[in-house]
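Removed from the display is one protein chain of the complex; every other protein chain stays in position.
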């Protein structure tokens, strides 16, 4: 084609980039490469980013204030269409960025084509996804706080409930049910900590990196960062357009959240079984069976547990995609959004439904207490002997034999007389039998972190403050 | 068995726990459950933890100062045996904790059995692995700094080398080779940041949590924490013995490190191919072929890239193991160490070998520069038109046609006359052709993060300070 | 509630299971547990399964032929509505099964409630997903065949093109480009093999397993299996409702397909770089840059490579979900479909787009041949010496020195005189220099599997037969 013929095609290309192309894109390729289905949900962020960019162009003298106003107004109208649901993407829109710009140009004319000055989709999409994720982290942090509040509320309510503490799913030592709920609150605190750490690395502006080497105009990136609430700007343009660490970090934090919820859910499933009988599920949070009329199933907890896979899978997806990519931007990176969006939606849904279900669980207090005694108090006897000077290993062995004797003869620990105890060790005195009390056992765990009531109440208060007052949630603050 | 018969077995049990057991453990079970092969490498940490615990027991009045001194001395001897390689584990030692205590008791007599007072293996192993990982994080942080220094040294050396910047592995725009090296330095900075964040959550003392409900004695946990350099103590005993979040966090940070190294390695492989010809590998860092005498292979880079799988696999391992476990300790958690140890060793090995190889790479400066020009300067023409007021989208289309014309007619951009350029757009003036210079193109990228030399030199200095001076490496500091 | 009051609620429950429930399901729970968004795509399979089940009920005397006809007709109408796009799911439909049955009952009245006799959603969903996956495996097998055909066509076309064979991305020995294409055809053959193996384990009927213990009626399951084209029936009801092995198997086979395509894509990316210059992408299968007018990017190949992560992630998702679930059905299993559906769609899309792109690649024959000679012929010299009796290890060392000499002195192998060669080994004769020919080197690889033309042509024919004739594609058939 001659320069003439080329020019005849007019200056308005159908695609953002097809100036040098002579053949149209294959329709199958259009569908295959299109990301609109997934990235349309970043439209609000895309527009916010464009507004700040346009202000930057104005500051740099690349747009007049009139052009700026016109474009910003246009972007505002596009944003409104999106909010109202009247925005219509076209099949030819490759992605959310082109959809927005195409609509902008329809609304404001060719000046819309100036919005992309000094910008590439490479730094634009990185900016959008960081804005999107920052919002999402803030929402997920609030969701974590909401579930923590539900746990703290349960902890307040259940302060006089005793439950067996388990190791290896064997009854081990009695604990306050509140202490058990607080264990999950601690996990969620760490989850909020991690999100806060991740947020710092998310909240850095890549715009200005251009395609890969930096924009060719002297834009004031720090001013743009301030306008968009970013705490810093990226310092290397090649890195800026190819960095997806922050997505991996978020998905790793999300995997830990999912893992924690899978543990809580496993316990809800176990505890609402007939065999445990520790919890009754309210009808509103259980489902039935299409075949068995008697069933009341803990589906919510099961689904939360099952969806752990989804979040782990998202993490593996992005890690796989990033492996071995040379610098800088590669189209593979487009695949960062589906796992990110899906995982974020998944954990937020799980957090919300658990927060609503938790207060409705009916705790079967008597059944829990019945299960908490018996051999779970054996450690008390060993500690008793230790206080009398026996090395712990020997005390452990002595009490092991006491337990073996009871099991063999179908006796309870509490049924043993002092005389019988003395057969195992002369150090047993009548006071030993007084140690075989659930409440004494719990009360003795009053060192920091132990299950004694005073501890638990103090910790509830601290966590309430943490979850409400915001502030830093650092381990060292707890120490 | 009667109490008598039971007592006859003596107070010295063969295992730490077999008081109530009548049958010996099946030999296959002994092998299957034994963790010594893996956890022996935590012996030093186990002993440090025990020394601090013994001091804690003394403070609590559970050990006399004489007993304390005797045990601490004994632990010192065990530590020495381990350092000297004279320590011999026995088949009956289930794990490193029992091996150390068994040997201690051999050395100091039955008082050795007092070391486990107020402690369970559950809080003990959690303490050991946190101590081990804290050490490892510090070493890995230093390894990251070492590799960063190697990158910064390269960046200083290669300041006058120009290389094509790539997107989609297509030449895109010229950049300074130093800018390219710095992209990796930025990644490693974030890696150090992440390790620093993880370290805070690692550096919390679980000892005192006992088996799950807290030790039955009033131990001063904060004093123990201070002695061991922990910044805080865990606040919930159930959580303390079942929390392995910090391992997931570390493996996630390690996966990002591995991913970064896989990208660098991919580029070393590409660049040392005949086709690129950008790098020559020194003989000392290449290997040959057993069949083809001419081969000089970038095996080191390939292995670094390949070992990414190992680190990702470790992350999946621990995430899988943790999914759905009820509280508190479960034996599944023993499986936390093999992936942790393997991944830590893997990334440290990769960091070390790359740091040593990087300074030896022979940069083929001329070849790089030759590849950096040509159509990679097309953006310059588009920016030129934008400066003359053309909306970017139109400028892009115009230059696309210029490029298409050149490709079709086998012409270089720089060979076009102003007259020819004007056929595509009247806005082209003679000054346009002066823009087709690599050095001009690079020089114009002087906004923050751009590839202009001034920027790059400034950033080298900042990173040198960061990597040497230590200090906080927070994004906001860069902003 | 009294029996009376309960009965007053009428016999028509809103949900499939809420007879014993007194509180309505929480709206958040309804949304959280709903699977319609995902499983509606199994509607056709659900209806096919129901038709066969209804025939089974008729055979067992549980439905009259009139009832049967009425229900089957109703199901046909629902199927038609779905095909036509006039089917409307309701918010209260929990899943595709309830949506279909609800609509059926609207169409045929209460007799619709008989379709679920002797069936549970547990065996129903297992049946549906097996039917769906069987269809999908057949389609994916055809997609694999289509891509294989494209590779074979390329292999026919490129029979006289020579390309460097690489190891470690270093030029190693020359091969026919056709041989290179065939390597991928071999991979796809194995992929078809694996799908065929998986299909056998997919194609087993679980219907009749009921909720978990077997239906309470004597249904002839083999007859239902025959009607639905299943080769076998499940032999254990507990296993039947909880088995998702076949999904893991499929996703594992899909992961291998994705991995193969990632390798092919990596090569397309490399080969279409300026540095390799082996391939030109047609405009219709490349995309441009929004910033750099000169770019022509291999986005399709990059996206195929990037989507590997998505398929791997799906595999990890389902493996995670299944870990540690007790028998039999658990709601976690609902999470089997999103990863399955997404991965199947992903690999099918990738196969289709590559099959369409492959014939359009413009092979740069001269450039490939230029790259294929040189030191890649060094092995020929070593083999030459071996034929003269030198042990291979020595021959290798000798030729290594010859190469070292050439590199140092910037000489080509082919420029060496016999006299020069003799300085390295007296066994070199003038005939040695004749071995330094690309065509000779290729021709000598005529053992089975070697790159000699005869081999390649034979293998093309065999694979053409395999891919067209269908039939078993077993390794032993090739041996």
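Here the chain labels run A, B and C in written order, and each chain numbers its own residues starting at 1.
Throughout what follows, a contact is a pair of C-beta atoms (placed from the backbone, for glycine too) under 8 Å apart; a residue touches a chain by one contact, two chains touch by 3 or more.
These numbers come from a predicted model, not from an experiment.
Trainee: For the chain omitted from this view, which of the shown chains does it touch?
Mentor: Result for the missing chain's touching partners among shown chains: A, B, C.
Trainee: Looking at B:61, B:110, B:229 or B:282, which makes contact with the chain not pictured?
Mentor: Result: among the candidates, B:282 touches the missing chain.
Trainee: For the chain not shown, which residue from B:100, B:316, B:344 or B:442 touches it across the whole complex?
Mentor: Checking each option in B:100, B:316, B:344 or B:442, the one touching the absent chain turns out to be B:316.
Trainee: Tell me which of A:209, A:328 or A:371 is the one touching the absent chain.
Mentor: Hidden-chain contact among the options goes to A:371.
Trainee: Pick out the residues on chain A that sit against the missing chain.
Mentor: 167-173, 269-270, 272-277, 288-299, 302, 316, 319-320, 323-324, 371, 375-376, 378-379, 381-382, 396-397, 399-400, 402-403
Trainee: Touching the absent chain: which residues on chain B qualify?
Mentor: Interface with the chain not displayed, on the chain B side: 15-26, 28-29, 32-33, 97, 116, 119-122, 210-211, 282-297, 299-300, 302-303, 305-310, 312-321, 330-335, 338-339, 349, 352-353, 356-357.
We take it that only the chains that are shown with their structure count from here on.
Trainee: For the chain pair with the highest number of C-beta contact pairs, give its two chain identifiers.
Mentor: Greatest number of C-beta pairs in contact occurs for A-B.
Trainee: Shared numbers divided by all numbers used: is that above or below half for chain A and chain B, i.e. same or different?
Mentor: same
Trainee: Just how far, in Å, is the C-alpha centre of chain C from the one of chain B?
Mentor: About 34 Å separates the centre of chain B from that of chain C.
Trainee: Roughly how far is chain A from chain B, centre to centre by C-alpha average, rounded to an integer in Å?
Mentor: Each chain's C-alpha centroid was found; their separation is 22 Å.
Trainee: Give me the residues of chain A that touch two or more other chains.
Mentor: 16-22, 116, 122, 210-211, 305, 308, 312, 315-316, 319-320, 330-331
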